[in-house]
Every structure is written in structure tokens, then in C-alpha cells.
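Take this structure, written in C-alpha cells, and hold onto it; I'll ask about it next.
A single protein chain has been removed from this complex, and every other one stays in its place.
And then chain A:
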């Protein structure tokens, strides 16, 4: 008893509070998004908001169980979790139910279904943490880098086969973890550069891009003229970039599927089809934009109430927040998320065990990626990628898996003063 209390007393209650706030915000907004007069009660189990309430209860139970676990299990069982998840990811490809073009669900009966890709997130984080925290593993070594990469890439590839692009891309966010553990900053710089070049090549005339690159390279050469050998690297980088820019167009037309191209074109403003491919984003922007400073009020959002926005309880839940609570609501929700992310970094850095720290960064990266991509998508800053807004979007699998992800971290953190495992 005494032992258990000490466990709970070490729990980071601030994080729990943010977590609960987000869950409740989600629940109310799902209520608003799918509200209908016949099922007005917010706990009516035949509705999405009723179910979400149940999912929150289940999540809290899961959270409690996690907090009661022995910390060392987590590290010890990481390979097992990972293995089971990979197995489920394979199973789903065989027996899975196809929902919305993605073979991502395993039916559990009773109207409930399981989405293995959600659980792949924390399983991958756990294994990555365990691997990177083992002795003699240094990310700067090629071998370690390759193994870490493989741990991330395996579930990615399986999810890509579903093909769930959104969840696949989530794993890319783990680059932050590798960076924190010593990966050369050039990786981040190069990724940023490639994204910039990719978008530029689609939007601007290729001549201007190359002129701009020449100018940037020249300035960099001038600034770094004292450093020997750097010039050569710059010139090579320049040459590769030029090649990449020329490759973008063919790559874009051949490697991407038409619906993906259309979504990217819509986002970049290269095409406008507000009744067709751009319908979702257009309606979503209208919903959020029409909320203005203080919003239209709870259950008063016309865009939401009259179902102009598709998927508004799941991927586009932020529309309801934006419309009914206005910019004020947006600030509160994004503020809570930012606070949560910074809190997790703080938690990460106070860990003595590298395993805990690495895992914490994994959690932060995954949450950040979800929040940024999801909200950017609803306001047209990103192409439409179907990923949920953590703790807020409707869905049992996503809520339970995000809860698990977070509470494993809290469990590890509550034990930070104890024995270092692994």
C-alpha cells in the first residue's frame, strides 16, 4: 500500500492534467460534431460521443494498469511488444477490414475494431529506446544507425502496404529522437533542404530555383572561406541539389499516386477544385475561419452541425474546435499541446536512464508530428493526410494507444529515482 502510494506520488500530475483536459475537450467536441437531437445525452452509447466517453474510461483504466506495472517489464518486454505488433501488422494485411481504402483494422466483434498501426507507435518507441540505450550502441556508428533505422523502417513498410500514408509518415518524426541521441545535424538540415527544394520545384520556375541556389551557395562559400574542405562539400551539395530539383517533376508524376498529387497540388495552390478534391480542406477552412475570435458557441457551429466537413469527429475534429470556440479555442488547444510537448522534453531530460529519455523523445516526436500535421492539414498548410489529433479525435484505438504511449512515459518517469534497468 505504502509502496503503491509512492508510485502514484511520483507521477507527473501536471501531464496527467493536460492529458485529461485534452480528452475532455475531445469528448465535448465530438459531441458537437456528431450531435443530433434524438441522442442528445453526451453518454448515449449508440453515438460516437457516448462511445468516446467509454474509450476515455477504458483509457484511464489502461493508464492505471500501466502505472501499476513494474517499470522493468517495459524495457524487458520491448522486443516482445514489437514482435507482436509486427505480427499484427502482417495479420491485418491478410484478414483486415478495409475502411476508407486502408486495410488497417482487425475486427474484434461487437462493433469494435483494432488498429495495429496505432500500437506500432509505442512498440517501436520502446524497442528503439531499448536498442539505443544498450551499451556499445552509438548512433554515430554506421551499424547502430542501420539497426535503429531498421527498427523504424519495418513497421513503416508494413503500414505503407495497407496503405496508410499518414501513419507511415508518423514514424519519420522519430528522426528527432535519433538527432537527440547524437545523429549528425546534417540529417535534419538535409531533410529540411529536400522538402524546401521539392516544394519550390513544384511551385516555381526551375531557372529561378537554380539561380537562388547559386546565390545561396556563393554566400555560404564566402562566409566559410577559411574552413578548408567545406567548399568541396558545399559544391557537392549544390550539384546534388540541382540534380534533385530536375528529378522532382518526373518523381512527382511517376512515384506519387494521382490522389496524392491532387492533394499536394491543392495545398500548394497549383489547382483549385473546391467542390472536388479540395472540398474537405475548403470546407474545413471555412469552418475554422468562420469561428472568428470567440467562436459560434457550443453546438452552434453550422459547418459542423450540418455536416459540411467530412470526417469531422475524427481527422477533422479541429474544425469543430475552430468553429465553435474561435481563435480563443485554437490558442487553448494548441497551447495545451505545446505545454505538453515542452513538459515531455523536461521529463525526458530529468531521466537518469537513457532508455527513459529516449522513449520520452519518441513520445514527444510522435505527438508533435500528429498535432502539427493534423492541424496544418485542416487549415490547408499541408496536404490531406489522414492522421488523428491525439486525445481529441474520435476513436478507441487511437485514444488508447496515445494513452499507453504517454502513460508508459509517466510510469518510467515516476520511477526515475529508482533502479536503472537495462
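Operating definition for what follows: a contact is a pair of C-beta atoms (placed from the backbone, for glycine too) under 8 Å apart; a residue touches a chain by one contact, two chains touch by 3 or more; residues count from 1.
One rule holds in what follows: contacts and distances are computed from a predicted model.
Enquirer: With one chain of the assembly withheld, which option in "Penicillin-binding protein 2", "Cobalt transporter subunit CbtB", "nitrile hydratase" or "siroheme decarboxylase" matches that chain's UniProt protein name?
Expert: Not shown, but named in UniProt as "Penicillin-binding protein 2".
Enquirer: Consider the whole complex, including the chain that is not shown, and state which of A:337, A:359 or A:402 touches that chain.
Expert: Among A:337, A:359 or A:402, only A:337 touches the chain that is not shown.
Enquirer: Who touches the missing chain here, A:116, A:326, A:383 or A:396?
Expert: Of the candidates A:116, A:326, A:383 or A:396, A:326 is in touch with the missing chain.
Enquirer: Would you mind spotting which of A:12, A:48, A:164 or A:181 touches the chain that isn't drawn?
Expert: Result: among the candidates, A:181 touches the missing chain.
Enquirer: Quickly run down the residues of chain A that touch the omitted chain.
Expert: 176, 179-182, 185, 283, 285-293, 302-303, 305-308, 322-323, 326-327, 330-331, 334, 337-338, 341-342, 345, 348-349, 354, 357, 361, 364, 368, 371-372, 375-376, 379, 381
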